[in-house]
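Taking it in order: structure first as structure tokens, then the write-up.
Just one protein chain is left out here, and the rest sit where they should.
Chain lettering (A and B) follows the sequence in which the chains are written, and residue indices restart at 1 in each chain.
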Amino acid sequence: MTRYLLRQLSLLLVTLFLLTVLSFSLGYWFPGDALVNLSGIQTLDSALYQQVASSRGFDSNILVQYFRYLGHLLQGDWGVSLQDGTPVWNEVKARFPATMELAVLASILALLLGIPMGIISALNLGRWPDRFLMGLSLSAYSIPVFWLAQLFILVFAVNLQWFPIAGQINPLYNIEPVTGSIVLDLARADHPAKSAALLDVLRHLLLPLLVLAVMPATLLARLTRAAMHDVLRRNYIKSARAKGLTASQVIFKHAVPNTMQSVTRDLGVIFSFLITNTMITEVIFSWPGLGSWLIRSIYERDYPVMQAGLLTLAALILLVNVLLNLLHAWRYPQIRQELYANA
Amino acid sequence: MLSEGLLYCAEGNPESFNPQLVTSGTTLDMTANLLYDRLIEYSDEAKEYVPALAESWQINEDGTEYSFTLREGVEFHQTRYFTPTRPLTATDVQFSFERWLNTDHPFHLISMTGYPFFSAVGLDRLIQRIEVKDDHNFTIHLHEPDSSFIANLATDFAVILSAEYGEQLVAEDNRVALDNLPVGTGPFKFQHFRKDVSLSYRRHQGYWQGAAKSERVVFRIIPSDHKRILMLLTKDCDIVPYPPARDLDDLDARDDINLYSTVSPNTAFWAFNTQKPPFDDVRVRQALIHAIDRESIVKAVYFGHAALAQSILPNTSWAHFSDEDAYTFDPVAARELLADAGYPNGFSMNIWALPVQRAYNPNARKMAELMQSDLANIGVQVNIVSYEWSTFRRRLADGDHDSVLIGWSGDNPDPDNFFRPLLSCAAVLSGSNRARWCEPRFDRLVMSAIRTADRDERLAFYREAQELLNNQVPLMPIVHSMRYKATQPYIEGMHLEPYGGTRLLNTHKGQP
């Protein structure tokens, strides 16, 4: 395991390194002055410009510039927005938790919906529950998330008036944004109407979460179904049955845990999809997260913000993928064997 | 808790919290009448200028000295970043004016955008000095008489700041805070702002006109107009400014929504960047104008809720002059003019479409699309450009555009408000002259018009100025429209003024 751990960690470091190289190069690839694109400092004051240039190594070669860039990055100096001059890192800190809040809660919802669906399908292979669920999942998988969101808004928010359609909470509750994640902010806030505020947060969360969870849930259902189908044909299931275990014991003690093994392997891919959809959902539901920020920065050609948004989201996805690999290998030691055999 | 606050869904982020620095109505709506007061105000009921922070004023015979007496006991905001020790005095007025007048003032250069309104109407060149006589008396000396001076003092831009707060910021070496963490005398005080999300104000208990009816006002930043209307329907917003024209009839018919309207002297226009070829050629400008079917714009964009404009000056103004022939829809003439100018096969250009909704233009993008197809008929290919509001304004001020769809809402009832800020040479420098059109003859006419107080003389000058505009067409006026706000039915005390930004002093939630 240690060997595997080290391997994965070095892989993570290498990919993160490549990512920072890419992010640094973007400064040059974006139109305009690379120094301005990287630092966000626009000034006509040549003394100030020189100062910024030397602090970022722009009086030296590109390698020095890169390492200076890395240094600034690690110190939390991610430059300032070209739009309003606010430090990019502060904004990342406030927005990252908001994005994570959506992504994590939607993942949980997707797991809760998708895996039982897959198990039910696999147990009824070929019969109507399976056909129904798989038909549902194939069409749900194909719904563009931006269309689904609009339909939900029209039906559940505007016509039925069940849910609000923008933001994290009714701002009149006056919850001070500290972490950026409304659930955490509310939890730590000392608030006179906490339960009412919590209810309001849930109402704000539900639509975006549903919209987000549909695609990963259907993917999970299909994966679970395929994996379970595979597991159910294995000899150990037959032997478990032969030993006289009840159907539910066979399923929950033997089949499901082994099904989860191959499902865990693909969680990374699903998370990547989820992050893509989170960006779009944030735009539609005015959620103050990284995705809506990144997309707006592209319209505004706010290069330091673009770099920060891309770097953060890509790093998040890489990190989650590596963590899932590790989890997988730790939880299912036989996988490590296969991995070494491959290596 | 929820019943004591108002949710106002605004169309964009404020660029600053100090109206002196801006011209955008979005920012003025969210700051001018809520955080600040002016010396005098225009009352639409009385149709005259009335006292605000200044109790009274006198003008000398030459019209060059204005002496004011300040109201006593006006309190500034007490906030987490500033605690006032004294009420409003004449030094605060001096501080507020010199901040933009005096280029050596410690706060002058911290504005990155300059003081666009004051430089556009030339107030910075008009005022000679401000003489403080005692705590409550001061005199403003002008270089020459100006009949629009009082009107300009009553605009949203001429707000009064706290000199004491300024001293504190100089001591803290944090001068930028003057415009970001505002202190004023208005009915509400700043609490916190989260870009793209919300801006919160709290009631200023010691307001000189009596405390506001609502404890809190929260502006939610919702740039898309359809989303604001949906949020009104889902009760996520209490007050929605600038409802889109397409929804007006529907909103008006609904029992569960109140729709308020007021005449709002404004003009939507299409300005050409006259410093860029081929728009420096008057024939090209005329050709483009004749290619546009303005009637269908009124139908498709305003759904009939607007009057076709024949001049930059609104038809409600006494100086309005219309010329039926200047802006007619005539594609044949357009093609001829274009050929005359040397572009028989047309050319390609961009139209910058205002990214936010204003009373004068609820949907510039759609308007641009209509014009795109009209212009394609005379062989002109159009690329529609739009940025987020603050970027848009910055690049517009830099003159990056070929042409722009934008407009102007009157800040005061003086006709001058539609000429000098929009089309004078000074306004080219300050960036509010979107056509970047500098015509000495026009400047002379509008300057002569403000040097006299005689209305007939002024009328003659303004008529000639408008004729010049109709010939030279640096811009195409499109429509004059009404201003609307939609609210929940339980919102009481709404009052829309024709001039200036939002007022919420008496607005509050009643019984739902």
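As a convention for this text, a residue touches a chain if its C-beta (ideal position, glycine included) is under 8 Å from a C-beta of that chain, and two chains touch if they have at least 3 such contacts.
Criterion: contacts and distances are computed from a predicted model.
You can't see one chain of this complex, but its UniProt record names it "Peptide ABC transporter permease", from the set "Dihydroorotase", "Peptide ABC transporter permease", "Sulfate/thiosulfate import ATP-binding protein CysA" or "Cytochrome c oxidase subunit 3". Of the candidate positions A:Met1, A:Val14, A:Val178 or A:Ala247, contact with the unshown chain belongs to A:Val14. The chain that is not drawn here is touched, among residues B:Pro19, B:Pro87 or B:Pro244, by B:Pro244. Of the candidate positions B:Glu11, B:Asp146 or B:Asp225, contact with the unshown chain belongs to B:Asp225. Among A:Phe67, A:Phe132 or A:Phe146, the one in contact with the hidden chain is A:Phe146.
Residue in contact with the omitted chain (choice from B:Ser296, B:Thr328 or B:Asn471): B:Ser296.
Think of the hidden chain as still there; on subunit B it touches residues 224-226, 229-230, 233, 244, 246-247, 250, 296, 299-300, 363, 365-366, 369-370, 372-373, 384. Although one chain is not drawn, its touching partners on subunit A can still be listed: residues 11-12, 14-15, 18, 22, 26, 29-30, 135, 138-139, 141-144, 146-147, 150-151, 153-154, 158, 268-269, 272-273, 275-276, 279-280, 283, 294-295, 298-299, 306, 310, 313-314, 317-318, 321-322, 342-343.
The criterion applied here is as follows: only the chains that are shown with their structure count from here on.
Subunit A and subunit B have centres, each the mean of its CA atoms, that are 42 Å apart. Subunit B meets subunit A in the complex at residues 1-2, 5, 7, 192, 194-198, 200, 216, 218, 220, 222, 227, 230-231, 233-236, 387-388, 390-391. Residue ranges on subunit A touching subunit B, taken from their complex, read 83-84, 86, 94, 153, 157-158, 161, 163-167, 170-174, 176-177, 192-193, 286, 288, 292-293, 296, 299-301.
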